[in-house]
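Only a single protein chain was left out; the remaining protein chains are all shown in position.
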Amino acid sequence: MVVVMQPQAEEAQIQAVIERLNGYGFDVHRSSGVNQTVLGAIGVQPDFDVRHIKVLEGVADVYRVTEPYKFASRAWKKDNTTIDINGLTVGGDEVVVIAGPCSVESEEQMNEVAALVAAHGATMLRGGAFKPRSSPYSFQGLGEEGLRYLRAAADRYDLRTITEVMEIGQIEVIYPYTDVFQVGARNMQNFNLLKELGKVDKPVFLKRGLSATIDEWLMSAEYIISAGNPNVILCERGIRTFETYTRNTLDLSAVPVVKKKSHLPIFADPSHATGIRDKVLPMARAAVAAGADGLMVEVHPDPPQAKSDGPQSLYFDQFVDMMRQVRLIAEAIGRTVREPQQVSA
Amino acid sequence: MVVVMQPQAEEAQIQAVIERLNGYGFDVHRSSGVNQTVLGAIGVQPDFDVRHIKVLEGVADVYRVTEPYKFASRAWKKDNTTIDINGLTVGGDEVVVIAGPCSVESEEQMNEVAALVAAHGATMLRGGAFKPRSSPYSFQGLGEEGLRYLRAAADRYDLRTITEVMEIGQIEVIYPYTDVFQVGARNMQNFNLLKELGKVDKPVFLKRGLSATIDEWLMSAEYIISAGNPNVILCERGIRTFETYTRNTLDLSAVPVVKKKSHLPIFADPSHATGIRDKVLPMARAAVAAGADGLMVEVHPDPPQAKSDGPQSLYFDQFVDMMRQVRLIAEAIGRTVREPQQVSA
Amino acid sequence: MVVVMQPQAEEAQIQAVIERLNGYGFDVHRSSGVNQTVLGAIGVQPDFDVRHIKVLEGVADVYRVTEPYKFASRAWKKDNTTIDINGLTVGGDEVVVIAGPCSVESEEQMNEVAALVAAHGATMLRGGAFKPRSSPYSFQGLGEEGLRYLRAAADRYDLRTITEVMEIGQIEVIYPYTDVFQVGARNMQNFNLLKELGKVDKPVFLKRGLSATIDEWLMSAEYIISAGNPNVILCERGIRTFETYTRNTLDLSAVPVVKKKSHLPIFADPSHATGIRDKVLPMARAAVAAGADGLMVEVHPDPPQAKSDGPQSLYFDQFVDMMRQVRLIAEAIGRTVREPQQVSA
Partner (left out) sequence: MVVVMQPQAEEAQIQAVIERLNGYGFDVHRSSGVNQTVLGAIGVQPDFDVRHIKVLEGVADVYRVTEPYKFASRAWKKDNTTIDINGLTVGGDEVVVIAGPCSVESEEQMNEVAALVAAHGATMLRGGAFKPRSSPYSFQGLGEEGLRYLRAAADRYDLRTITEVMEIGQIEVIYPYTDVFQVGARNMQNFNLLKELGKVDKPVFLKRGLSATIDEWLMSAEYIISAGNPNVILCERGIRTFETYTRNTLDLSAVPVVKKKSHLPIFADPSHATGIRDKVLPMARAAVAAGADGLMVEVHPDPPQAKSDGPQSLYFDQFVDMMRQVRLIAEAIGRTVREPQQVSA
């Protein structure tokens, strides 16, 4: 921690700050120039609140020198983390595509979607069974019945599964059906949930909060890793800004920033970010071009009848087109997207 | 719902939109001017996603005419809601002050604080027992032991209690100790928690999410009320903006806006909003001047040693000064703040 | 400037950074701990771009220790700046109220407004003659004719005048008519204009840009002061955030923050901040309670017919009520607002 005193700070103020720092258990190195004194405080604890020093008399500013997270940082682990999900590698050269409807609605719906997305190169099937809805009057999900449809459809077409867990009590019921636990943007700082997921032996897909800084996001990953689960996948899904034309603003610069600060894989979700079907394709291309390790997109056999987020769900032909285009983009930067393949149920 | 067609929309597009609206169960009134057609759709369900229509060919824009919430709206209930908490009225002429430490740390601490704040006109004691902390390495609260200290100190000085509930599983353990359940900013859209609190017979203090619009906030109140609990108190505690000098930006205009749109009482929390002790006093004054029904502030007998949020906690003498000043402000606008009183344990 | 090296930085990287710093003319103090090296660089120029060092190999972060502005800072001048405008003191105990229409529209309009506001305690008359309008199809102001009406009405009721200057070419034409030059939010970083206003012998009223940080705002003040004009008055008028119910979000915490960082007077403009007439009164009260040195509000004899910003302009009776209320608030915090007075033309 570096403490910068104000230019006109008095010696008594400087001494008071040093004493306070010693009281907190720091070693202090003092460096006084002609105009200003700077104090280096060695031994900061990860949970030390630097504002304790910032509010003292004569202090101009305080900088935390070490990042507040450890296991999530590139400094701690230089190589990219790759995660094996029953034979599917996340975080490697392949750009992984997760696709499926916002909500699981029926067995037929899941089978139709799974057949399509598997045929065109997606390798993981999404579908919500417990839905966080901003209105109490909206469809709240099929629950465990939905999880069964998700799992069965995925198995039929050799897909992995991912579904959202909204609270600790749901971990147990979801566990048998999912390969990856998704934590939604609204739960990014549900710390108790994160801690519990740290004890689970399946990967966690951690969406960025609507107004979370990159540091806060990595802190949430730290919660999971420090509790024992190193397999965290990050997902940028748009942040809230003043611009309201799109639902959120997809912050694609977060992709290279996270790649520098952390070793964890990072995906992008252009469906939730834009909220508008016809913006998904260009933003999916852009995300891959920016270096994302994967995409999560919503696709539905009949978007106008979808029980949630239909307007941002792709029609089947749009999904096929998107897969073709992102494959070309991936190849342009030396990566791959799974080839279309013949699938049979 | 009002659907505005593009100026150059073709008749076939207009017909397609009308059919789609009929398919969703709306009655449609068509109004075609020289340049443009506007469709009024009657019978919208509260959970209808207007983007379904927005993405259709030829549509320029779609406006939801009705507010997405009902019970939380001023349209539904014209008079201000007042809430009785064991004899203390919230939402009336008296500006109610909630004070206490961020975290409950010990029996002595709670007794000291309770004695002070009761003597100077606060009527409710705060203190966290389960702490949501952005770092996994930070103090996580005393749990039920903390709740006992909170309750005992409050009872000794005739104060009401309020404490934060972070998840459904904590409702039961907290219930015997608290008069009001606080929902933190990070949980404002933890919809399952809101629904459960809707079944509880104690008031809920609902903080605004860091990046929640006023409409989303009132939607969260709707979750609680529609589940059966009409006693919701709102609390503005700062929103996230580009300005980083203060921790958050206290959006005081939310106070008169909420007063217009809703009948619910609204408080302000200048401690969390600013994150800096010496900004609490001016912003507490401003909140009362803007019309807030109450304040929530943090006070601690020894802020530098506080286990959480010490830098934004007031020293005892600062709290005394604040109470004196906000009382004068309240009187200037025809309201009151409880007078200082002699307390004995 | 403090340079923090990454924990795993190699000695060669550290040496390269030191050489680069020396190349830029800095003296470097090195402090190496067990895990990390920190470099103090003395002699930074105010215009040095710290990102030069931030991008070097092995560097974790760089902090500018000195504020980028000098004359605008409290460090440079400890006492509050007070500004005398022909006998009216800005920045003292009196909370100064500036009132008037958004645009000067006619002689009658200005006389009516001037008579009213002077009678109720305002001491400065506002009115735009050159209007910055976001639409090219909107009323663009009366020009010099408007300035004559402004000056004449003000003189008749012993008021000072303030009007907006939009570009360098307007300074000369405005000069004879105004007591204070207003720089609008959109021009806060029109640096050439600021430099020219630095050569003028009348005060400058500098509104905060819609998305300007407090530091950027003070940097713009620095432009004016460093060019020779120390009489700068700051005005908070709302920042752009995600919340769209109000036109902007009035950032009242900027008031105490500016008071700490700078010696300059600071006003608030609740009319532009909220954009809604019935939110002006509560926010005007809140601004005074937060410690603002003055208010700028819009008032119009017939708001529905105003040529600009009518919806945020107060009716005459609303203005009278506001003056009464802010006077009480000012007194509650030991300040004053000019008493109502008998005026005669």
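Order as written gives the chain letters A, B and C; numbering starts at 1 within each chain.
Definition applied: contacts are C-beta pairs under 8 Å (C-beta built on N, C-alpha and C of every residue); 3 or more make two chains touch, one makes a residue touch a chain.
What you see is a predicted model; the values in this text were computed from it and never measured.
Student: Of A:I239, A:L264, A:V297 or A:M323, which one is in contact with the hidden chain?
Tutor: Looking across A:I239, A:L264, A:V297 or A:M323, the contact with the absent chain belongs to A:I239.
Student: Pick from C:P7, C:G92 or C:G310: which residue touches the chain that isn't shown?
Tutor: C:G310
Student: One chain is left out of this view; which of A:S31, A:T82 or A:Q325 touches it in the full complex?
Tutor: A:Q325
Student: Just to verify: which one of A:V4, A:A114, A:M283 or A:A306 makes contact with the chain not shown?
Tutor: Final answer for the missing-chain contact: A:M283.
Student: Which chain C residues would touch the chain omitted from the figure, given the whole complex?
Tutor: That gives, for chain C, the contact residues 20, 45-47, 49, 51-52, 54-55, 68-69, 132-139, 166-169, 186-187, 189-193, 195, 210-211, 216, 219-220, 222-223, 226-227, 240, 275-278, 304, 308-312.
Student: Since one chain has been left out of the picture, which residues of chain A touch it in the full complex?
Tutor: 211, 213-215, 239, 241-246, 249-257, 260, 273-274, 278-279, 282-283, 285-291, 325, 328-329, 331-333
Student: Please output the residues of chain B touching the missing chain, sorted low to high.
Tutor: 2, 4, 6-8, 29, 31, 33-34, 36, 38, 40, 42, 60-61, 63, 65-67, 75, 240-242, 244
Here is the rule we go by: only the chains that are shown with their structure count from here on.
Student: In whole angstrom, how far does the Cα centroid of chain B sit from the Cα centroid of chain C?
Tutor: Centre separation, chain B to chain C: 31 Å.
Student: As a quick test, compute the distance in whole Å between the mean CA positions of chain A and chain B.
Tutor: Chain centres of chain A and chain B, defined by C-alpha means, are spaced 27 Å apart.
Student: Taking the mean of the C-alpha atoms as each chain's centre, how many Å separate chain A from chain C?
Tutor: A distance of 39 Å separates the two centres.
Student: At least two partner chains per residue is the criterion; list those residues in chain C.
Tutor: 241-242, 244
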